[in-house]
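Showing chain A:
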Amino acid sequence: MFDDRSPIYLQIAAGIKNDVLSGALKEDEQVMSTNQYAAFYRINPATAAKGFAQLVDEGVLYKKRGIGMFVSPDARARLRAERRERFFADVVEPMLAEARRIGIDLDEIIKHLGTRR
Partner candidate 1 sequence: MNVTRTLLRVHRKIALWIAAIAVVIASVGLVLVTQAGPMRYSFWLVIAGSIAKYWTLTVGIMMISMHFRTFVGNGVTRREFLVAVAGAGLMIAAGFAIAVTAGHALESAVLGLTDQRGPGYPSVVDGDLGRVFPVSLGYFTSGVLIAAGFHRFRPWIGVALIIPGAVPVAVADGLLGFNERGEQADRLAYLPALAISLVVTAAAAAAIWALMWDVPVRRAAG
Partner candidate 2 sequence: MIELRGVTVRYGNAVAVHDVTLRLPADKIYGLLGRNGSGKTSLLGALTSYRKPAAGTVLIDGVEAFENPAIARRTAFIRDTLDLSETDRISCAFRLAGRLRPSWDGAYADRLLDLFQLDPGKRVSALSRGQKSALGVVLGLAARAPLTVLDESYLGMDAVARTLFYREVLADYLAHPRTIILSTHLIDEVADLFEQVVVLDRGRVLLHEETETLRGRGYTVSGPAAAVDAFATGHAVLGEQRLGGVRAVTVDGRLDPAEVARGEAAGLAFGPIGLQDLFVLLTSQPLEASR
């Protein structure tokens, strides 16, 4: 279920962020408890807790004492903004580098993008 070569808590955090972005997790919705997460994915609950703590730090989740973890009301907007910032650096630049490597020039790319409009 998880890639064993990078920290699982980061993968958990990434998974939850994707769910928030896609709408599978709505704002102010409660997420599974660490125990439920642990039992479901068969991991140590401390790992799940670490992932949640990371998301609380990033403002994606917040904790209601005695009840559980909830998605922050502005989580979706935040994550989108974050991803937008990094879109060009993380997605577009590598794409352009690969294009250069295999000899596709900028005009070809622009032409292709034009057909998708």
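Selection rule: all candidates are chains of the complex that A comes from, given by their letters.
FYI, a residue touches a chain if its C-beta (ideal position, glycine included) is under 8 Å from a C-beta of that chain, and two chains touch if they have at least 3 such contacts; residues count from 1.
This one's a predicted model, so the numbers in the text were calculated from it and none came from an experiment.
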Selected neighbour of chain A [touch, this complex] from 1 or 2: 2
Candidate 2-touching residues of chain A, taken from the complex the two chains share: 2, 4-9, 35, 38-39, 42-47, 50
